[in-house]
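The other protein chains are all here in position, but one chain of the complex has been omitted.
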Amino acid sequence: MRLTDLIAAVNPFARLSTADAHCDLFCGVYYPEQARIEAESVLNCSVKYHDSDDEVFRDRCILVKEERAELVKHHLWVLWTDYFKPPHLEEYPELHELFWKATKLAGDAKKSMDPQVGQDLLDAIDEISVIFYKTKGGKPEWLTS
Amino acid sequence: MRLTDLIAAVNPFARLSTADAHCDLFCGVYYPEQARIEAESVLNCSVKYHDSDDEVFRDRCILVKEERAELVKHHLWVLWTDYFKPPHLEEYPELHELFWKATKLAGDAKKSMDPQVGQDLLDAIDEISVIFYKTKGGKPEWLTS
Amino acid sequence: MRLTDLIAAVNPFARLSTADAHCDLFCGVYYPEQARIEAESVLNCSVKYHDSDDEVFRDRCILVKEERAELVKHHLWVLWTDYFKPPHLEEYPELHELFWKATKLAGDAKKSMDPQVGQDLLDAIDEISVIFYKTKGGKPEWLTS
Amino acid sequence: MRLTDLIAAVNPFARLSTADAHCDLFCGVYYPEQARIEAESVLNCSVKYHDSDDEVFRDRCILVKEERAELVKHHLWVLWTDYFKPPHLEEYPELHELFWKATKLAGDAKKSMDPQVGQDLLDAIDEISVIFYKTKGGKPEWLTS
Amino acid sequence: MRLTDLIAAVNPFARLSTADAHCDLFCGVYYPEQARIEAESVLNCSVKYHDSDDEVFRDRCILVKEERAELVKHHLWVLWTDYFKPPHLEEYPELHELFWKATKLAGDAKKSMDPQVGQDLLDAIDEISVIFYKTKGGKPEWLTS
Partner (left out) sequence: MRLTDLIAAVNPFARLSTADAHCDLFCGVYYPEQARIEAESVLNCSVKYHDSDDEVFRDRCILVKEERAELVKHHLWVLWTDYFKPPHLEEYPELHELFWKATKLAGDAKKSMDPQVGQDLLDAIDEISVIFYKTKGGKPEWLTS
């Protein structure tokens, strides 16, 4: 038996997960990975900015980081509004604050070239991801294999 | 004396408002009107859909409504994440739920052709707008004149 | 009786306004405020650029101003092409030049860090807005209240 | 001697054309072809719509036509605002009306499935293109060869 | 020892992977998951289209599928052009054809409501993903844990 099956068996949200898939024409496809991948880019932009003394390269780091941080915000907002439902908030009332904090961090990551902000953003997304996968009953096999 | 002057005189957020302007490189320019204007389009799309029996026109109502509702969500999310600060949440703890409800309504407005949903969305934005302008000490003159 | 009712009573474009709502699937929702709000951002970017000596912040001022000025141009262009009709041009033949001048100013505002250009852009939009609301019979109540 | 050289020799706008290249950071690259190519797509969408009885295909015709017509408007607006200068308007005072008419036609082409509207749009762009190339002293060789 | 360490130890592309990270200001962040997630949406749109007899819902399935399929194409193209280098092509000469086939399938998935096309697209992306992770020395831990 796979780990995902075990989690699915004891998942109080199993029935809700099925319902979720039909709540948004977006076909119920949600992955915190979308936000985290872009956040990885944000962090890398900050790191590379400090590793270079090429003025043009450093300018592009600022530019690309701005775009990627905006995408992080978008993916997080969609997860917050479109995926999570009232029963989830009852189980995890901290969700609003977690999303608010994470999206604010993405904004900070636009303003700052400090890699620590990028790392804090990744950590904030991971916090959300843990809760997300608890409500889903684990990660899908195609992702972990 | 205008109404806005009275409100500004007693606004506990006056100092915060000034600080806000420097928190986000977006130059502190926030207006719930941006979301409300697009929500007006969303409502009109639903109304016109029912007023027409032209298949192509009705198709375009669905298409344009989808785009405008997405813009409503974006403007609301930006207001929630970029404008409101912790002191605001202490004064108005219902803000997270109001934004969550409003953005979910924008999603519903994509799915539904019922004008009532579009009206509910406008009402939800107005609720947020009332709080927003309390924190700002009233609307700017250029908007109301 | 509200101010808007008085204006509507004597508005020679009243019948046209109703027709406008059906001319563009965009449901006849037009607001010069959309352009003006983004222009406020453009001005703020120029102002803040001069108030800071942080190289990264100044870079982002240039970047954000570029985006916002592009949005100003878009909103103005849409107003020009989609809202104004031949009868309006007969009443206000200067409209083409006003829009041409305003959108060119938005382009100048991309190139210049001089706040005066941003202020000129706001003034140009206000000129258009005055005419716009004459043709509409005044601002809607939700905006001014 | 190439045709373009002959035209350039007698072109009253020769000096202006060089100046144009420095007026917009967009590096002075303007081509009515950008608008015309998208307009060709718009026309084809209308034509194919009538050639098919597949409901899904016809839906996509409406959708793609909407996107392409929006691009036509954008390219025309940019040409109007960013390329043409006051001396051009003195020589060709009809330019404002030509652009206004063409962009309105692009809007009509969104609403209508009638190929004639798409053809009218192409013709309107060609009218602008003729004037454009008179001010440029002819088409560049890479385009015509 | 983790699986990824084992793979990294024998990975002939280890040195190249590090170099990759510095080839594109995008900070070397590439994930086939980005394309696959959007492809999952595309498949779901087709499935739900057949499960519903609501005309508006079915219209939105077509619309959303169009957007998501476009994103699939974009993510795949970026992976092809920005991640893969000549040494990869020497090791896996079939890469051009795999990407060409996959992006063409994404185009087919726009045109077709047949879920099989969406499934073929997922399979095509998985083929690319297998090669991709061979060149990377395995999936990162944050993704699989």
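Per-chain numbering from 1; labels A, B, C, D and E assigned in written order.
Keep in mind that, in the parts below, a contact is a pair of C-beta atoms (placed from the backbone, for glycine too) under 8 Å apart; a residue touches a chain by one contact, two chains touch by 3 or more.
On a predicted model such as this, the values are computed, not experimentally measured, just so you know.
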Touched by the hidden chain, restricted to displayed chains: A, C, D, E
Sole residue of E:36, E:60 or E:110 that reaches the chain not shown, by the stated touch rule: E:110
Interface residues of chain E (partner: the chain not displayed): 24-25, 73-74, 77, 80-82, 96-97, 100, 103-104, 107, 110-111
For chain D, the residues touching the chain missing from this view: 21-22, 25-29, 31, 33-34, 36-37, 40-41, 43-45, 47-48, 57, 60-61, 64, 126, 142-145
Sites on chain C contacted by the missing partner chain, in the whole complex: 59, 62-63, 66, 110-111, 113
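The working rule: only the chains that are shown with their structure count from here on.
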Rotational angle, Cα trace of chain C fitted to chain E, multiple of 5°: 180
Chain B and chain E: spacing of chain centres that average the CA atoms, whole Å: 36
Where chain A and chain E are represented by their mean Cα positions, the distance between them in whole Å: 19
Chain C and chain D, separation of their C-alpha mean positions in angstrom: 24
Shared-contact residues (touching 2 or more other chains) in chain C: 25, 57, 60
Chain contact topology (line, ring, star, complete or other): other
Chains that touch, pairwise: A-B, A-C, A-E, B-C, B-D, B-E, C-D, D-E
